[in-house]
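A protein chain is absent from this complex, but the other protein chains hold their places.
What follows is subunit A.
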Amino acid sequence: MNAIPAIRTKAEQDLGAVFASAGPRLPGGRRIAAARAAAFQAFAAAGLPHRRLEAWKYTDLRRLMRDAKPLAAAPDAVARAQAGQATGLFSGLGFRRLLVVDGVFVADQSDLSDLEPGLEIRAMRDLLAADVADLAPGPGSVVPEGEPMLALNAALAGDGVQIRLAPGTRLARPIHLAFRVTAGVPAAMFTRSAFEIGAGGSATLLETFEGPDGSDYQVNAVLDLRVGDDARLDHVRLIGEGDAALHVGTAVAEIGARAAVNAVSLTCGGGLVRSQAFVTLAGADTRAAMSGASLLGGRQHADTTLVIAHAAPGSESRETFKAVVDGAARSAFQGRITVRQAAQQTDARMMARALLLSEAAEAHSKPELEIFADDVQCGHGATVGALDEQLKFYLMARGIPAPEAEALLIQAFVGEVIDAVADDGIREALTKATAAWLRARG
């Protein structure tokens, strides 16, 4: 039933117009231009993803995306400076901040001083213009053929940041890749970033997505992650987009042997959020921990879709996803663990938990295991429930008023995810973001 839709939606027509008008001006030589054209063709053939596609079952973008915005104009000097001066949860932590404003990497508002030896930071637009960027997923990736939003990103990505660490480089100072949208006309931003850690290297990467409330801007951000053998990556992502924003984030990761990856995400903003990650544990004896929490209210919709493939023996993966859903919000979690035949002694576990705070709140979980090896330990579980009234009474019996008791229990529920963050400063900031969400809930 995945035939080409006969009728194009308004958003699909808009995207066609955007590609026709903006496409020729996007950075890229001949090779990139051809890749963009092919990618757009692949997208156009399938159209926006819809609920009849299993991977998009809970997020019918074809229905939910009413229009497609024109590409954002490059921010002017004032907007750049304002975005550069804005302070946030992570100000003052001393991280190396790289600022992407309205989809454009702004070098003059980024901290590019005293680059550690072995660290390379470049604007993706330069790599595209030089025709050397790679827009297609690597050969070992588990991205489904023709993944529509990734294809759309390949067609329209204008900029982003490429960060590379030479083998053996151990960065003490975390890198903060900050995506900020200014309060301009609602527009679309397609960014493509890459983070590569050479063998034996280690780094902490923080990504934040923020923008103004009330603006229905659209973000399609792709991160290409390569973690070399024996390398270590701590990755934290905060999706704090404006309340009317559409955010589609895709991470494609390939992880080498004996590497350690600890990824934590917190989604507390955005009107419609789809976070998808396609992770390949390509090398043996790798440890990957991925956890995330969504804090949703109003009419927010957040979908986390994770595909993790064990391709080599002896790796361990842990996924923990939690959703706190209030109002008429909707959370979806899809997680698939694939264990290839070669991946004996795989140890993989996945857990999805949702806490519903209102009658109208919805949570969907769909964990899947696909196992082709015979000597493995795999497990998954999912729970959906309301706040525990017994625990709430216990707190109230000690004098804690009902709203505060609920806030404590919710913070504790989310705490398991946030506590997985290794960096103290980031952990405290995420705890603050959770507390702010709880306060706003009232």
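The working rule: contacts are C-beta pairs under 8 Å (C-beta built on N, C-alpha and C of every residue); 3 or more make two chains touch, one makes a residue touch a chain; residues count from 1.
We adopt the following convention: contacts and distances are computed from a predicted model.
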Among "Protein kinase", "Tryptophan synthase beta chain", "Cysteine desulfurase" or "Fe-S cluster assembly ATP-binding protein", the UniProt name of the subunit that does not appear here: "Fe-S cluster assembly ATP-binding protein"
Listed residues A:L93, A:A328, A:L408 or A:A422, member touching the removed chain: A:L408
Residue touching the undisplayed chain, where the options are A:A166, A:A260, A:I371 or A:M396: A:M396
Touch residues of subunit A, complete complex, unshown partner: 389-391, 393-402, 404-405, 408-409, 411-413, 415-416
